[in-house]
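Only a single protein chain was left out; the remaining protein chains are all shown in position.
When the chains are written out, they are named A, B and C in that same order, and each has its own residue count from 1.
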Amino acid sequence: MKNYILRRILQVVPVLIGISILIFAVMKMIPGDVISGILGVEATPELRAQLAAKYGLDRPYLVQYLDWIGGVLHGDFGESIRTSAPILPEILSRFKVTAELTILAAFISWIIAIPLGVLAAVKRNTLADRFVRVFALLGVSVPNFALSILLILVLSLAFSYFPPLGYVGFLEDPLRNLQIMILPAAILGVTISGSVMRMTRSSVLEVLRQDFIKTVRAKGASERVAIFRHALRNALIPIITLIGMQIGSLLGGAVIVEQIFSLPGLGQMTLTGINQRDYPVVQGCVLFIAFIYVLVNLLTDLLYAYIDPRISYD
Amino acid sequence: MEHLLELRNLSIDLPRGKRQSPVKLVEGVDLTVRKKQNFGVVGESGCGKSITCSAIMGLLSYPLTVGAGSSIRFLKENGEELEITSLSPAELRKLRGKDISMIFQEPMTALDPMYTIEEQINETLRFHTSLSKPEMHEAALAMLKKVKIPRPEQILKDYPHHLSGGMLQRVMIAIALINNPRLLIADEPTTALDVTIQAQILDLMNELRESYDTSVIMITHDLGVIAETCEEVAVFYAGQVVEQASVEEIFRAAAHPYTAGLLKSVTSLGGEEKMLYTIQGAVPTAGNFGQGCRFADRCEYCESRCRESAPALTEISPGHLCRCWLHAPGKEAAQ
Amino acid sequence: MKKLLQTLRELWRDPMGRISLIGILLIILMAIFAPQLSHFKPDKMVGMPKASLSAQFWFGTDNYGRDIFSRIVYGARVSLQVGLIAVGIGATAGYVLGLIAGYFEGWVDRVIMCLMDILFAFPSILLAILISTVLGRGLVPTMVAIGIVNIPVFARTVRASVISAKGLEYVENARSVGVKTWPILIRHISPNVVAPFTVQATLALSSAILTEASMSFLGLGIQPPASSWGSMLNEARTFMEQAPWMAIFPALFIIITILLFNIMGDSLRDVLDPKLKL
Partner (left out) sequence: MSEHAVLLDIQNLQTYFPITGGVFQKTVGHVHAVENVSFQIREQETFGLVGESGCGKSTTGRTLLRLIEPTAGEILFDGQDLRALSQDELRQKRRDMQLIFQNPYSSLNPRMSVRQLLEEPLQTHFSLSQKEMDEQVLWISQAVGIAPEQLSRYPHQFSGGQRQRISIARALITKPRFVVADEPVSALDVSIQAQILNLLLTLQKELKLSYLFISHDLNVVRHISNRIGVMYLGRIMEQGDTEAVYRNPLHPYTKALLSAIPKLDPLEEKSRIRLEGDVPSPADPPKGCPFHNRCANCMEVCRNVVPEERELEPGHFVSCHLYD
């Protein structure tokens, strides 16, 4: 087990390094220099040089990269060019919002998708199955922003309901917080539930065809035991893999949904950074999101190994 | 009803949509299994032997169904007679794993990879008894010893992928016998195993037979396995029983040209003659049987009436049934 | 070519496939004949702002008094263009990389797949945004950005099918007969790649259209006054109560287009790869 975990962690290291290099390179390739962005084109060369020195922009790229990444490893993501505030504390406080949103969305999607997927597999080719499949197809096809806009439209026109404005943290006022979060989380959850539903349906069907299900039935098991104790348990493995990958769609979706519902999350911070050309902020946010994504995938892999007794740990 | 199991006019349908009539994969099968009897069912792939036995368990896989007019009657220990084809799902579940149990061809895939051996044995006990956890452990342990599994304490804690095919088949036998069933259906239990392991399993089954009152239906394509384990044998061909007799009778005096041909081609393997005896052609597929005898196209004794009408299964000597015009009553008169 | 016709015929036989074929054809026709279909220039003020639906303005007008129907019709051009070219970039690069990685394995494989893992480690919308900050905004940069985002999926699909095809017994049979490497690749291995590749391409079309719409919605993709369904939807947000049609039509067209490509992908999978059908 220890070997397995170590190996997986070691496999992640080059990916993390690659991610950071990629982000760094992208930031260096952005046309138009940062200094003109801050000082305007007419700034004197002396002032420009001063500012370049302040941000270390006059040094070779490799040094700049190592300096940046060294800082990141020590928890120093640099400062915002606009506000001069340190970036990491801001990222962490905003990540709370994004994390709550994605976790809530993930739970909502599982609660919808897994039971419906099992139902569709068990009642294959019936009306229920057809309903679930259409629902899943819609879930896969309807973009979260389109769903958000349409829902807001319907809610406001038909029910005179407006999504509450002004974010309140969960710890401050849990009820109000949930009121604010539930609609964006549900939208995000529904839009990713389609693929979980499809995966659940197809993998449960696949397992139900296997020999050991016949053994279970031959032992006198009820359908409930055969389906939940045996088929679903085996089908969970591909489902978990998918769920790990969906964290990416959720984090990406959060960028959009946060924007629509004015939630002060990481996505919103990233977009603001891009629009204000505050590249250290963008750099920090994207790096953080990518790291989280890689980390979650690593965790699902480890979970996978924990659930499946066939995976040997060495 | 004095016998343990009686199949009468059993047919199994494969539906072909609403417009067409279903394909009959198995048709008109009559079989009788007596108490404590070792009954062999032999035939080639696709002949319907396996699905016939699945039907006995009420375990036909989707979309197969038991055809109209079929009867499967089973005698319970308390003398109660059951018509399996009309049982409710709940009643069927009570029967499975308790009165009738089954072992399968592929031991490697027959157990759930996610649970330990002990959990899978306990499941069978839990469905049909009210034993406590320690009692179940004792029962499982005792059963593993009976099927001669070395280090049973350790094996109980193992997952299926830790064990070899032979060991898993022993576990399957343990699961099948732990509730002391009246009937054990063994569907090609040794086909996936190596010869030396097959020999171990066959020996084990022969030994266990002494201590259990269980009748066994042994499904196989291997005439050698039949010869070693069975008393009575039914030969399947293209969804029908073509011959049924005691094992001695079949091997000594096979009456149906198919059975005879099969035996001849297998026994000539060890013989001096380099060219083997062969049955020409291939088995017709279900749905393309035609109106005559289903073996007619491959039969060296085929005559015109074989193609015109199908022979019935008739008793040609006491206890020896055969479905062939060669042995039909009044054959001499007809000639 | 024969194969393509046969596939289309089989697709036509499947009711869902038929719906998607007809629908996609209509959208393509709409994009091609946009100038003929629309009565107005899409970027010119032609009526009262926020005029409701009428015989003149079928889908109403927006806040600048532009005809929404014309903008939708021209928007189809943007969506399809971005979809096709982005998938073209992603599929070509992904195919080559996947084929190389799958066939040669070893360190080439490891390097390529590590690069793909790195690209895969970003939520796709975020990666597209990141790349477009370098390339700039507008049609071409958006297409290229989405194309790059699409590379890893194709590389993975192709690599996986090449590797599984290499293990097929009839491929070993061809080796044992003495068939040369290239005929083995072309005759025996690549047909196994075509089916999953085609399915992937169809699904990637829908996701590329989705990504473009999302980016334009965020104001980072197609720039005004060019009409993109995503940016139209974004502009509509401010006027949702006064002019709901500004939001409804672009949203509907985005949903329908993505839906059609997804349906086509599903039917194609059933037709090309019956093993996966459940």
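The rule is simple: a residue touches a chain if its C-beta (ideal position, glycine included) is under 8 Å from a C-beta of that chain, and two chains touch if they have at least 3 such contacts.
Remember, predicted model here, so these are calculated numbers, not experimental data.
Touching the missing chain, out of B:Gly224, B:Gly290 or B:Gly319, is residue B:Gly224. Touching the missing chain, out of B:Thr32, B:Ser71, B:Thr109 or B:Gln200, is residue B:Gln200.
Along subunit B, the points of touch with the absent chain fall at residues 44-45, 150, 164, 166-167, 194-200, 202-203, 221-225, 227-228, 247-248, 251, 261-263, 265-270, 274-280, 282-283. The set of subunit C residues touching the chain not shown comprises 168-170, 172-180, 183, 187-188, 191.
Note that in this section only the chains that are shown with their structure count from here on.
Between subunit B and subunit C, the least number of touch steps comes to 2.
Two chain pairs are in question, A-C and A-B; the one with more C-beta pairs in contact is A-C.
Taking the mean of the C-alpha atoms as each chain's centre, subunit A and subunit C sit 22 Å apart. Across the assembly, subunit B contributes no residue in contact with two or more other chains.
Counting partners per residue, subunit C has no residue that reaches two or more other chains. Looking at the complex, you find that subunit A touches subunit B at residues 210-212, 214-223, 225, 230, 233-234, 307-310. Those residues of subunit A whose C-beta lies close enough to touch subunit C in the complex are 14-15, 18-19, 22-23, 26, 29-31, 124, 137-138, 140-143, 145-146, 149-150, 152-153, 156-157, 201-202, 205-206, 248-249, 251-253, 255-256, 259-260, 270-271, 274-275, 282, 286, 289-290, 293-294.
Contact residues of subunit C toward subunit A in the complex are 114-115, 117-119, 121-126, 129-131, 133-134, 136, 206, 210, 213-214, 217-220, 230, 233, 236-237, 240-241, 244, 247-248, 251, 254-255, 258-259, 262-263, 266, 278.
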